[in-house]
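Note that one protein chain is taken out, while the other chains of the complex remain in position.
And now, chain A:
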Amino acid sequence: MTIALETRGLEKSFGGLRVTRDLSLKVEQGARHALIGPNGAGKTTVINLLTGVLKPNAGRILLEGNDIADLAVHKRVLRGLSRTFQINQLYADLTPLETIGLAVSERLGRGGDWWRRMGTRDDVNQEIAETLGRFHLLDVMNEPTATLPYGKQRLLEIAVAIATKPRVLLLDEPAAGVPESERHDILAAVAALPRDVTVLLIEHDMDLVFSFADRISVLVNGAMLVEGPPDEVARDPQVKAVYLGEAADV
């Protein structure tokens, strides 16, 4: 199997606090890999390191074999590494149409066009329509994002990441905060992600993790505790200890 995303000896400290410790992680091509861990395990830091929001103190990050640790955030996206956000980080004033349109334009290298009006490129329009359709957003495409129901906003969150045509997608708690009635749509959208997209899921919700992932890594105190297939991880005594110690959050 080829490795889509890999970290080697990743380290990050804030002052004296080591939040990521010698983290080596391999995500296989096409995998549905979950990264779990109790609160404060450093999951968000890992995402920020992978996407380039934070710079590691040491270690390497390889995307399909190429070191991307020194690339700026937007360049990693163009290389095929995208993410969704745990809390809404959408553009409140922009419509879903504009949000997706922006992602598509940037991917096609057309984001800097200052003379051409939006909506005049057929290939872009085609792709916007497909993406909106796939995520059930066609009926709300012209409404400001801030006015959409929360479930729709979560769908848009995934849709805009998919519009960048990632080869590796980091899903950060996709169903967090979604009311029970709208949850099904999100889970269906996550399950329907194209198989050729490698997914690294960062999640708290164990039902979602065990129904979705074919491989699980457990992060504790910034270091890798256990890694393996779901049934093995579920039986692991160390994992049980960590989660039982943390009580009902599981």
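In this section, a contact is a pair of C-beta atoms (placed from the backbone, for glycine too) under 8 Å apart; a residue touches a chain by one contact, two chains touch by 3 or more; residues count from 1.
Operating definition for what follows: contacts and distances are computed from a predicted model.
Asks: Not counting the visible chains, the remaining one has a UniProt entry; which protein name from "DNA polymerase Y family protein", "ABC transporter permease", "NADH-quinone oxidoreductase subunit K" or "ATP phosphoribosyltransferase regulatory subunit" does it give?
Replies: "ABC transporter permease"
Asks: With the missing chain put back, one of A:22, A:106 or A:185 would touch it. Which one?
Replies: Of the candidates A:22, A:106 or A:185, A:106 is in touch with the missing chain.
Asks: In the whole complex, not just what's shown, which of A:7, A:20, A:45 or A:82 touches the removed chain?
Replies: For the chain that is not drawn, the touching residue is A:82.
Asks: Using the document's definition of touch, tell me which of A:128, A:155, A:200 or A:219 contacts the absent chain.
Replies: A:128
Asks: If you put the missing chain back, which residues of chain A would it touch?
Replies: So the residues of chain A touching the missing chain come out as 51, 53, 72-74, 77-78, 82-83, 85, 89-95, 97-99, 101-103, 105-107, 110-120, 122, 125-126, 128-129, 132-133, 138, 141-142, 160-161, 163-164.
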